[in-house]
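What follows is a single structure, written as structure tokens, with notes after it.
Now for subunit A:
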Amino acid sequence: MGQTLIELKNISKTFPGVKALENIGFSIDSGEIHALIGENGAGKSTLIKILSGVYQPDSGGQIILGGRVVESLTPLEALQSEIAVIYQDFSLFPNLSVMENIALEQSVKNNDNLVDWKAMERISRDALDQLGISLDLNTILGDLSIAKQQLVAIARSLANNARLLILDEPTSSLSKNEVRKLFDIMHSLKNKGMALLFISHKIDELFAISDKFTILRDGKYIGTYGEDELDDEQLISLMVGRKIEYTIYPKNKRTEPLLEVRGFSKKGNFRDINFTLHKGEILGLTGLVGAGRTEVAQAIFGLNPADEGTLLLDGKEIINSTPNDAVKAGFSFVPENRLQEGLVLSKSIEDNISLTMLDALSGKSSLINLKKRKELTRNWMEKMDIRPNIPEMITSKLSGGNQQRVVISKWLATDPKVLIVDEPTNGIDIGAKSGIHQLLRDLAEKGLGIIIISSELPEILAIADRVAVMRRGRIITEFFCENITQEDIMSKAL
Partner candidate 1 sequence: MKPELKRRLKSKEAVLFLIFVVIFVFMSILSPTRFLSLYNLQSMAYQLPEFGILALSMMIVIITGGINLSVTYTATLAMIIGGFAMSHMFAGGSSAGLSVLVGIILMLAGSLACGAFNGYVIAYIGVTPMLATLGAMTFFEGISLQVTRGGAISGFPIEFIKIGNTAVLGIPVPMIIFLFVLATVYLFLERSRMGATLYMIGSNPKVTRYSGINVRKNLFITYLIASLLAGIAGILMASRYNSAKESYGSSYLLQAVSAAVLGGTSIAGGEGKVIGTVIAVLIIQVISSGLNIIGLNRYLTNVVMGLILIVVLTINFLTREKQFRNN
Partner candidate 2 sequence: MKKKVLAVLLVLMLCISMTWANGSSDKGSDELTIVVMPKLVGIPYFNASEVGAMQAGKDLGVNVIYTGPTTADAAEQVRMLEDLISKGVDAICVAPNDAAALTPVLMKAKSAGIAVLDWDTPADPNVVDLSIHQIDDKQYGEHIWDLLVEGMGDTGDYAIITGGLSAANLNSWIDAGLDYAKKTYPGLNLVTERIPSDEKQQVAYQKTLDLIKAYPNLKGVVGISTPAPLGAAQAVEEKGLSDVITVVGTSLPTDSGPYLADGSLKVGTLWDPSKLGYLTVVMAADFLKGNKPVDGQMVENVGKISVWPDGRTVIMGPPADFTKENYKTFNF
């Protein structure tokens, strides 16, 4: 191992009402791959933002960087210290070429006045070569698939010669082959003396590549361990703080079919999708990110209508060509990306919860019954335990968990027949997670059909009755969720 590159001491971060990080302290050496582990909401993202200078930590902590002690970093300092972060949202420019997305940062960093296109081409070519992928450098980024865009994001950090490279779930959109390639590259970077901070949820990946593990839980530092000090189970128990993650619910018997999907195909999205959802059943839809799960869900909900195929609800054919049709037919859809698709962030909790209910809240007069609206909002806020309990609160100021609860409330309020939830517990703490599981299970008990999309297999196994596994736009297989393991599913998904 090399020398210490960066050391954190007593780093805390408080947001209004929330202590996101508490006295974090560990160090990263050059020439190591350091895994940062924790559940969603454990404080990983906050920590990354502090390292990249986006957030300023509370005073009292220290960041020791190359022998220099500072309280906080600015984005520019972070940049000059060659800390590069690949965020989950890529932070790329959809309107610029691949080349510029990779290499423009160099020019900015160097305070260049002029663009050296030749150098940019060389730099970006090098970076892509290191990744072992070939892309047309002049293609506009927005024209690429999401998976390729992420490769560009990775290439960009490589191009920046970062001494510390922070990878926030970089593999989530990559195929197995590409993940292997990435790991090869990570190894070679490590051998060149670079430090990598690697964040992933996939335990097997973590063990395949990491030298050290730092574990966070609920904003607190749990410990840093070498790769030989821990096994999977220990790691998980440290991460969640207890052994058993989720309550495993008893599985339902099949009842009558509620929703039948027959021969759904859409070019460049998915092919020949067939499945049946029964009343009172929770059907898990899983597979890797980019396998087409979300696309199928969106097709059912009318957001991304299929080219071919039929949809039967209660045995009758329906056509959902817009979300409006779908809602009228009794569908609800909690989207994956709550910030961009789920919530109108600039509006209040009340506005958001009542958005799907405007028809019901306004009688013949078309005027909204304000009293009824307030009642509805209050009810759901209580039922879902949304805090703070202020209906006028702007949703952008809520924590992730509360935001998600607002989204779910807004959809449950419509009293749907079929509920589709896409990664519903993403970014929510354990307690709230089991609350949502309980809620979904209760809803199923009442006869609702639920499709849950989740990358988190234990979650699927805990609450779903059945699971369909997707790979590259197709449903590969279906399991009943009794007596199967995560490995059974994974082997099909990869």
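How were these picked? Simply put, all candidates are chains of the complex that A comes from, given by their letters.
To be clear about the criterion, a contact is a pair of C-beta atoms (placed from the backbone, for glycine too) under 8 Å apart; a residue touches a chain by one contact, two chains touch by 3 or more; residues count from 1.
Computed from a prediction, not measured in an experiment: that's the story for all the values here.
Peer 1: For subunit A, which of 1 or 2 is the touching one in this complex?
Peer 2: Candidate 1 is the one in contact with subunit A.
Peer 1: Mind listing the subunit A positions that touch candidate 1 in their complex?
Peer 2: 16, 303, 322-324, 326-328, 331, 333, 335, 340-347, 351, 354-356, 358-359, 361-362, 366-368, 370, 410, 414
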